[in-house]
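Shown here: the complex without one of its protein chains, the others still in place.
In order of appearance the chains are A and B, and numbering begins at 1 in each one.
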Amino acid sequence: MAALEHSAGLPAGAEPAVAPLPRLIRDIPPAAWLVAVVLLVLPAFSNSFVEAQILGWSFILGMIALSLMFLAGYGGMVSLVQMSVAGLAGYMVAILGQSSIPTISLDWPWWLVVPVAVVIAVVFGTVSGLLAVRTAGIYTIMITLAIASAFFYFTRQNYVIFNGFAGFNALPAPQFWGVDWRHPVAFYYLTLFWATLSYGAVLYVERTPFGLALQGIRDNPRRMAALGFNVNLHRVAAYAFAAVIAAVAGILLVWLNGQVSPGTAGIGPVIDILVIAVIGGLRHPIGPFVGALIFVVLRTFALDLLTSVGLAGERFNLLVGLGFLAIVFFSPDGIVGLWQRWRRSHADSQARQSAASHPGGP
Amino acid sequence: MLFERRPLISLLILVAAIVCLWLLLAAWPAELEAVIGRKRVFMNALFNGITLGGLYFLVASGFTLIFGLMRNVNLAHGSLYLFGGYVGYTIGVATGSWLLSFLGAFVAMALLGVILQLVVFRRMEGEELRQTLVTIGISIVLADILLWMWGGDFYQIQTPDWLFGATTLPFVLAAKSNGEAVYMTYPMVRIAILAGAIVIGVVMWLALNRTRIGMMIRAGVDDRDMLSATGIRIQIVFVAVFALGAGLAGIAGVVGGTFQSLAPGEDTRFLLASLVVVIVGGMGSIPGAALGALLIGLSEQFGSVYMPTYAVVLTFLIMVLVLAFRPQGLLGAR
Partner (left out) sequence: MASVAQRLSAAGAGHAIDLRGVSRMFGALAALADIDLQVRSGEKRAVLGSNGAGKTTLFNCITGDFLPTAGRVRFFGEDVTWYPPHERIRRGLRRTYQISLLFHGLSVLDNVYLACRGVSRGRFSLLRPRRDDALVHAAEELTDLVHLDALRHRKVAELSHGQQRQLEIALALAGAPRFILFDEPAAGLSPGERAELIEVLQALPSHVGFIIIEHDMDVALRVVESVTVMHNGRIFKHGTPAEIESDPEVQELYLGHGHA
């Protein structure tokens, strides 16, 4: 990754012809600029299905998987509670706003619903972190999975607040500032904005004292404690940060679907988020979004894919499971890890080629 | 001993035990029943909870063994439960023997466990997270294959004739108007399975604590590197433990198919139950799995009888309390 500070720069005394761009902008690779441009102008040549159902959904799932990747990749904590955090935020939108159950929904305006939903979901995520951080590494998966399942069962059995098995329907499309944000193009830009913002935030935080300390805790918590850091406090703070991203994604999710039910954060979706994050790669924030896109595309076209190889269309999970196993076996760093390894070996072979064509040393 | 170190707590425990004994054996006065409800309901919930705890123990003990020794969070354990149950059902229908179902389920799942350990997990020695991810993948694939092969129906394993019906237990439920005691009746098969679970638990505990291979396993749980450094072929121990754990899950599947039923979704349910039981009882501890299973079984049954809308809350509350005050589990080693 990028160094703490690039010591590259202009030689002393040289005068720049033009004021140099800020470091942050200079560090972005050209491939990323290309992707950004494509994403920005995409609605000009796509249809509403692609915008909302494929890309919008990919951005949302990518954000939730990003919150998992932040905790797992930088903190060494594989937390399966992120989907539940998103689900709770979605439920709060239904409960605090309008829905098909007027006896429960409070009919608050959107500018009140959204922040309160985020706060409630972040509290839930932070408390889950509090329960999970005092045990060592691999227990985190167990404890967070247990919390996620408790959330699922509770929302399914509780009728007073969560309306039990049926959940909430008929959530109105978000309409404010004169825009119908559920319109495919608007929704696309809305989710693109939040996905880009959370992606940028994670990338930025990685090199801050907080982010570095988190990685230090991942690598050697004993030494971090010996250096004067409060290890558990840092971990809980990381859960809180990740919960913010998941909460925003949860709100976008219920706006996309117009409904929320216990199945939204059921064990299936909870595991799906882990699958997405692992397939994409836990080492870089782009991984979750790559994984989400693959997952959504597969899910959308699974029926055609499966029937073309002679299997019944319902065998989607089999496909996903086998693909997941293949990734874990051959490239535990996910697709992004594969790509990084390919790039490195490509650079190595190029270096070897140029060294071979210039025999006799430098 | 506890009595000497903490006399007050010992006294409280003694008083509580006496009260519990009286509650169990005597007929309840009307005032008590007005508050708590009928004794029959209570006793049924109690026994259902204990026998459900027996089932949970069978599933969770395999899970905790695998985790304790190999540090592998086997999230495919629920799939092994369901697979074993289906296999047991099929064998039971084919042969008409309930006991053969157990044997078949155990052997089939143990074999699968051997294959998994040898072919898959052995290549990822030391990479705990990767092994756990693989078990997730296996559970996804297995769940779909099971759905493919057995469909979405509910399967019920028939209680064998020689265990059919209810038996009378020496617990007084109420007193009839003529003073005669009404005794509790309870399905024999559930008592038989509870007895089986207890026997299996005791045998496992004895095997772990009184045999040489058990000592190796316990040593491995404490310090795996040390164990392999002693030259013992630790890979064989791993394979044996994984096979045993998987076989236990298979047996539990037949039990669950008899008590309740088998259907897609039961795998997830029993995996989650194993998780909670092991979190509460303590990782890598057989007595812990027993204690945790008992607690969770009781809380589920009492919850569903006395506070149905919040049954999940009760179980979850127990888990949260344990995590908050004793994160390694009630009988777990720190």
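Definition applied: a residue touches a chain if its C-beta (ideal position, glycine included) is under 8 Å from a C-beta of that chain, and two chains touch if they have at least 3 such contacts.
None of these values were measured; they are calculated from a predicted model.
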{"item": "Chain not shown, its touching partners among those shown", "value": "A"}
{"item": "Residue of A:A32, A:I161, A:L197 or A:A225 touching the missing chain in the full complex", "value": "A:A225"}
{"item": "Selected residue (touches chain absent from view) among A:P102, A:P209 or A:G310", "value": "A:P209"}
{"item": "Residues from chain A at the interface with the omitted partner, ascending", "value": "3-5, 204-205, 207-210, 212-213, 215-216, 218-220, 222-229, 234, 237"}
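Convention: only the chains that are shown with their structure count from here on.
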{"item": "Approximate Å spacing (C-alpha centroids) for the pair chain A, chain B", "value": "36"}
{"item": "Chain A to chain B touching residues, read off their complex", "value": "78, 131-132, 134-135, 137-139, 141-143, 145-146, 149-150, 153-154, 157-160, 267, 271, 274-275, 278, 314-315, 317-318, 320-322, 324-325, 328-329, 332"}
{"item": "Partner chain A, residues of chain B touching it in the complex", "value": "71, 73, 75, 127-130, 132-134, 136-138, 140-141, 143-145, 147-148, 268, 272, 275-276, 278-279, 283, 308-313, 315-316, 319-320, 323-324, 327-328"}
